[in-house]
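Take a look at the following structure, please.
For this depiction, one protein chain was excluded, whereas all remaining protein chains were kept in their positions.
Naming follows writing order (A and B), and every chain is counted from residue 1.
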Amino acid sequence: MSLLDAGAAAVAKAVRAGDVTAVEVIEEALARLDATEGDLHCFQTVLGDKARREAARVDEAVGEGRDPGPLAGVPIALKDNLCTHGIETTCSSRILEGWRPPYDATVVERLRGAGAVAVGKTNLDEFAMGSSTENSAFGPTHNPWDLSRVPGGSSGGSAAAVAAGVVPLAFGSDTGGSIRQPASLCGVVGIKPTYGVVSRYGLIAFASSLDQIGPFAPTVADAALALEVIGGGDPRDSTCLARPAPRLIEVLGRGVEGLRVGVLEDFVDDVSASCRRAANDAADALAAAGAKVDAVSVPEARLGLPAYYVIAPAEASSNLARYDGVRYGLRVEGPDVEAMNARTRAAGFGREVRRRIMIGTYALSAGYYDAYYGQAQRVRTLVTRAFDAAYERFDVLLSPTTPSEAFELGAKTANPIEMYLSDLCTVSSNLTGQPAISVPYALGDEGLPVGVQVMAPALGEALMVQVAAVLEQAAPAEARGPVPVGGRARGEAADGA
Amino acid sequence: MPEGYETVVGLEVHCELATATKLFCGCPNVFGAEPNTNICPVCLGLPGSLPVLNRRAVELAMRIGTALGCEIRPSVFHRKNYFYPDMPKDYQISQYDEPVNVNGRLELPDGSVVGIERAHIEEDTGKTTHVGATGRIHGASHSLVDYNRAGVPLVETVSAPDIRSAEQARAYVIELRGVLVATGASDGRMEEGSLRVDANISVRPTGSDILGTRCEVKNLNSLRSLVRAIEYEARRQVELLEAGGAVTQETRHWDEDAGVTHPLRSKEEAYDYRYFQEPDLVPLVPDAALLEAATAGEALLPSDRRRRIAEVFAAHGAEASAEQVLTVIELDLDQLVLDAVEVGADARLALARAANEAAARPDDARRLDPRAFADLVKMEHDGKLSATQSKTVLGALLEEGGDPADIAARLGYEALDTAELEAAVDRVIAESPDEWTRYVGGDAKVTGYFVGKVMQATKGRADGKVVSSVLAARRDEAAGR
Partner (left out) sequence: MAGIGIDEVRHVARLARLELSDEELHGLVGELTALLEHVDAIRQLDTSGVPATAHAIPLSNVLRDDVVGPCLERDEVLAAAPAAEEGRIVVPAILREEP
């Protein structure tokens, strides 16, 4: 087994000990990237020589006895909506094609500081708007389990890169499920932290009040380690909580004895049999491990989706106003500045982005604000209150992550609302700001991975991770990535043994 | 203002705060830098950048609120969405329905009171230069944008529609500027754009208490434009109404060269700002530390300074010229007057010399030693110097400092004794029989002729007022009274 498949913590440990050089690890990741990219299209930009140079610096630190950081030599992939200094950052949009930010996102700085080495920028639904990564202006990403299927979205490139074993860690952003849903569809772990635990500085905004950055990893432990590295206060983001990153590694292995787990029963009729079964099996596993498991209904969770589809486009319509052809990115000339703006934006944004800008502009416009945006913000309060009430009775809540296994490319592109339903189980956490994790739990009826979601109250990351680690132990190895491109034969275990 | 109508004005005054950095980023807040050199990802609105609020800007805004007697409240920021190339994010971060300061008042020197509806924090835009034949927006081939000013902190003070004339509007802006400077919030330089005024103007029949339809007039870059624009706009509206028409509510642009206002856009182009709470910023709550900073006044407000002068003058049994008081406060010379009075200078005379002669050279005057100034005023008051001589000595004093007595001696100014003066007057009367006949006949206009002649004869050593009184005495003698 290759060291890369042993995960991020194992790579860092070996690099720190000098058992392997960071350069060797990065070369292997780049080789895997090269071998899979033609089938998968995970990457928007590949950082070959830059990655090699950074890896050499990590090796230098090791050689000189300096601390190379907790992620020393770990190859990572960054969603292409995270700003990287001097490296093209496109949001998978024509409007930003060729744009090189003059600065790094806070998470990028922290990851580099921890010794991680970015090998590339990953594909996404344009401006993170979508659930399949088909809305990328530069072509879709394919699911490594089945190349005819989507990897989910919007962080599909990052999820697929981890699922294909190119990198043991990748980063994405989650506005309505954009980390958890692709994690579930790709058989990897994905975390959406509490709003404010990770700095958004340098994350190109989709919906500012909902966006959070989080990790993808093959294991809960690696995802937890990554969150420890990227989390914690940042004076450059006013909404980032001025507190240290959550301590998560120390809770792994504590078990769930006595924890109160609520199984959310509100999505039962909306999800496929395999997704329902996975959640029920997971509940049984937790009960078997000593948790007090009970069904719970939070009917307001079903209001999350319509509220989300007002709030997110409304904020996006404002956040995306700056792409006007004046200061950076695409410009389509016109006789006057207004025509130039309107032509640039019509040509530079893809259809889904245009649609969301339209609905968001409408929802904020005079005469409609109160009926739509104002109402959605009040419903947001109702959803939060309902979850807070549930957390008085339960330490964590358990639900399916997605309504279905990975769907065929093109299956939902004609019907936006059907695509939006992909976020049904995940959006509420973004509205409430509460953390959630998706853990691979089963192979579904279509032979594709199915995740389950553990949700926790605000700043409940430790408890959430503690439960997820138990689920991970109970889940069959065959349900997890990494997988060879095209998937593995049934019964073949994750480590190929 | 035409008979039978009253002008109603409310003013929105945008004041750039005198902070070291911009409102949401660490770029320097300075005027006149090379274009696009004071910009960073935040104030350039680059993708991924986020705003962080400047504490000093908040303190200054609260200080303005305190000085205007406002209630300082918990507040939030909103986004005001509209496209304009000098606005990097294509929305302005501003306070909307929950501003930091509400319900204040400003008392003007004439005793009138203008209500303050709100004074809120917002960010400035960049600056656009229009390239083409005229240098103006119309007919320009293209425009150039400099973002140095983008993100500079502003406080927008919105008055109630309590102003009733162009002159009162002028007095309001001067008074508000005094407050802004006194609080340390602003340098008050209108010519550098530190202070920018929009006027909401309407007219109504005198005696009516219903507000007419208003127009908002923009681009008032000086007190002169403010006065002219209000007068023009009020006249335009009255003419419309008199002709049986109606005023349309709209935004109009003041054209300083043409002396007219014209509409900015037609009605169907009306903006829809789609305000919503700024998700990248958190609410502002006036806590103990902020409130303490908000009340830590740095200087006396103009009204306090007026009161102080009035008290000192009253104690000396003197009456101060209101206009001279405004001038010395405006130029920061009131302390000089008070210090001079304190060491024995005549109050009225000290105020007059400060407001007229010293005011011509305010920078030098602010450096003047109050004791030397007091000595000069005393010399004039005691008749040791004529008014003309006193002004000359003051000029020298402003230029080089020193002791006014020495300067007077150097210039050869010794007081004229009465006999010498009377002899000079009599000589002049004898030399000008025709003028003297007219003077005795009651033609006051020739007074100046005689005073001038006497001044000439005495080489300026005579005091004009004393000359006048000697002339009057001679006339009375001639008339046999």
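Just so it is clear, a residue touches a chain if its C-beta (ideal position, glycine included) is under 8 Å from a C-beta of that chain, and two chains touch if they have at least 3 such contacts.
Model, not experiment: these values are computed from the prediction.
*Asks:* Let's see if you follow the contact definition: name the visible chains touching the chain that is missing.
*Replies:* It touches the following shown chains in the full complex: A, B.
*Asks:* Taking the entire complex into account, which one of A:29, A:303 or A:409 touches the absent chain?
*Replies:* Selected residue, touching the omitted chain: A:303.
*Asks:* Looking at B:55, B:307 or B:410, which residue reaches the missing chain?
*Replies:* Of these options, the touching residue for the absent chain is B:55.
*Asks:* Based on the whole complex, identify which of A:51, A:83 or A:357 touches the chain you can't see.
*Replies:* Touches the omitted chain: A:357.
*Asks:* For a quick check of understanding: of A:182, A:196 or A:262, which residue touches the chain that isn't displayed?
*Replies:* Missing-chain contact among the listed residues: A:196.
*Asks:* Just to verify: which one of A:17, A:147 or A:346 makes contact with the chain not shown?
*Replies:* Answer from the full complex: A:346 touches the omitted chain.
*Asks:* Taking the full complex into account, find the residue in A:272, A:297, A:377 or A:413 that is in contact with the omitted chain.
*Replies:* Spelled out, the listed residue whose C-beta touches the missing chain is A:377.
*Asks:* Spell out, residue by residue, where the missing chain touches chain A.
*Replies:* Against the left-out chain, chain A lists 99-100, 102, 194-196, 209-210, 235, 238-239, 241-242, 303, 305-307, 309-310, 317, 321, 324-331, 333-343, 345-346, 349, 354-355, 357-359, 361-362, 365, 371-372, 374-382, 384, 416-417, 420, 430-434, 458.
*Asks:* Which chain B residues touch the hidden chain?
*Replies:* So the residues of chain B touching the missing chain come out as 19-21, 25-28, 34-41, 44, 52-58, 74, 76, 82-86, 125, 128-130, 132, 137, 140-147, 218-219, 251, 253, 264-265, 269, 271-272, 274, 277, 279, 281-285, 287, 290.
The working rule: only the chains that are shown with their structure count from here on.
*Asks:* Just the number, please: Cα centre separation of chain A and chain B in whole Å.
*Replies:* 57
*Asks:* For a test of understanding, state which residues of chain B touch chain A in their complex under the given definition.
*Replies:* Chain B reaches chain A through residues 41, 44-53, 79, 81, 83, 85, 88-91, 143, 145, 272, 274-276, 279-282.
*Asks:* Going by the contact rule at the top, pick out the chain A residues touching chain B in the complex.
*Replies:* Touch list, chain A to chain B: 81-83, 89, 91, 96, 99, 101-103, 105, 200-205, 207-209, 235-239, 314-315, 317-318, 321-322, 324, 326-328, 337-338, 341, 361, 364-366, 369, 373.
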